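The structure that follows is given in the form of structure tokens.
Every protein chain but one is kept in place in this view of the complex.
Moving on, here comes subunit A:
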Amino acid sequence: MPPHIHPEGTTLRDPSKLFHQTDYIRRLIIASYWVIIILAIPLWWQTTSIERLSLPTSRVHAQAENKLRFPVHIKLESVQDASLPSALRHLLQDRIRRSPQAWKGLDVRVREVRDGQDVDAVEPADSYTIKADDGIPLVSQRQLTYPVRGGTLPILADALASLLVPPIDAHRVAQYSPRYRLAFTLLNEDAAAGKSISGWDISGAISRHLSPILSGLSVLHNFTIESQVQFHAPLAFSPTRLDKGYGLTPEDLTVFVNSAEWSLSSSVSNDPVLHFIVFIPSASRRPLQILDAHGLPSSSDAFLLPQWGGIVIYNPPPELDAHVQLPSSALNAVFSAFANQLLALLGVPGLPREMRTDASVLTGWQLDALLRRRALENAEGAQDTLESIVKLVDQIENMPVGQDVRGDVQDALTALDKMYASASASLNETLRQSADALTLASRAFFNPGMLALLYFPAEHNFAVYTPLFASAMIPLIAAAIREVSVWRKQRREAAQALE
């Protein structure tokens, strides 16, 4: 019996005679798979590769070698003794040698001017003048009136040092930002206990006490101001009971701000905030005083939290009525304390103790010293940031670098170049360029697109891709190999048949 039964009239067909089993068609089908795969490879490559544009690495490294230098010209006017300028020069050189770190970036030149006649013909733009005159030392805009004599010269050199490179407490000064938010808060510990302060003339106080400072510093920072009054702001601890009133120990001060329950500033922007708080103790806890390390009440009523802000404690006098505005005398005291704190937080240097000033807000000496320091900081920060971008991109292989990152890096480098170019001409311009460079470099660093792909170990990749691709690829490869071997066999046979 035959294995298969066919209807009458039909015959078995040879499979190799089927149209899709002809050698040509079959090979075409297999080849078409391969053509598609090969054509798809560039697409796959394109879509899975990370865009890593090259960064101007050599420019960044070259820029990092640059150091900002400010020329400082000091003119000595109406000096009797001709040897004094060179003596002062020597004294200053000596001080620069002793603390090169403090004088970093300054090229100090001392020149002599006689009867209005400049010894040097060239007149630099911003130069400082020292006028020899008896009496108490007086600091004006960019001028110092000082009894210049052989004996006072070392003291003068010290005074110049503290005017040009004032010592600064880096721990206290807030980090540079082109914009700051100042948040003023009047806190009643517990208005329900009676005799609270219900309001204050904040806008008047700001325009009287702070506006001159703020406009003086407008070259450096842009300020936004917000204020609020709160009527219930409990402390997180109980102050120490004293014979008369209550006291805050030094440790209490460190935990004074009850951030869990006081809401001190709005969160409308990402600018750094400096807080200024007037704290009115509850009527049952007055007077509240700050204790010194020995537990004795100190006369001070204000303290400062480094980089955060300042706090003033105000104890209303007992005769004050309930729920009144903050009296104007108190407002003045509070705001002069705030002004002090603001200047301290922004790093504005003070004048040497023994000097008086006739300037209303800031002298040119102070502002220049601050500008120089901030510009140096910014330049350093921008260079560091650029270098770390280059380093990280180099180190983390799957970190993308897009067009905007490269653009920001280039712009930051350009700003740095402009900054160096303007260092000898204009301090304001130098600071502006340095701030631009820092902002751009930071923006490049914080670019949201720079997020590296997650790390996957090689074995994860194998485990994920092998089941996916091997099942498709192995039959294709096997078919291709079989087809090639068949074709070669056919060719060999054809060659033998010819012989």
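The criterion applied here is as follows: a contact is a pair of C-beta atoms (placed from the backbone, for glycine too) under 8 Å apart; a residue touches a chain by one contact, two chains touch by 3 or more; residues count from 1.
We adopt the following convention: contacts and distances are computed from a predicted model.
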Among "AP-1 complex subunit gamma", "SKP1-like protein", "Nucleolar protein 11" or "Peptidase C13 family-domain-containing protein", go ahead and choose the protein name stored in UniProt for the chain not displayed. "Peptidase C13 family-domain-containing protein"
If the hidden chain were put back, which of A:Ser99, A:Ser203 or A:Ser298 would touch it? A:Ser298
Touching the absent chain when the full complex is considered, from A:Thr47, A:Gln101 or A:Ser267: A:Ser267
Missing-chain contact, candidates A:Gln101, A:Ser238 or A:Ser259, resolves to A:Ser259
Candidates A:Leu343, A:Leu371, A:Ala412 or A:Leu431 - the one touching the absent chain: A:Leu343
So one chain is hidden, and I want to know which residue out of A:Gln93, A:Ser203, A:Asn222 or A:Asn332 touches that hidden chain in the complete assembly. A:Asn332
Absent chain, residues of subunit A that touch it: 166-167, 169, 171-172, 175, 208-209, 212-213, 236-237, 250-251, 253-257, 259-260, 267-270, 272, 290, 292-293, 298-308, 310, 332-333, 336-337, 339-341, 343-344, 349-351, 353, 357, 359-362, 384-385, 388, 391-392, 395-396, 442, 445-452, 454-459, 462-463, 466-467, 470-471, 474-475, 477-478, 481-482, 485
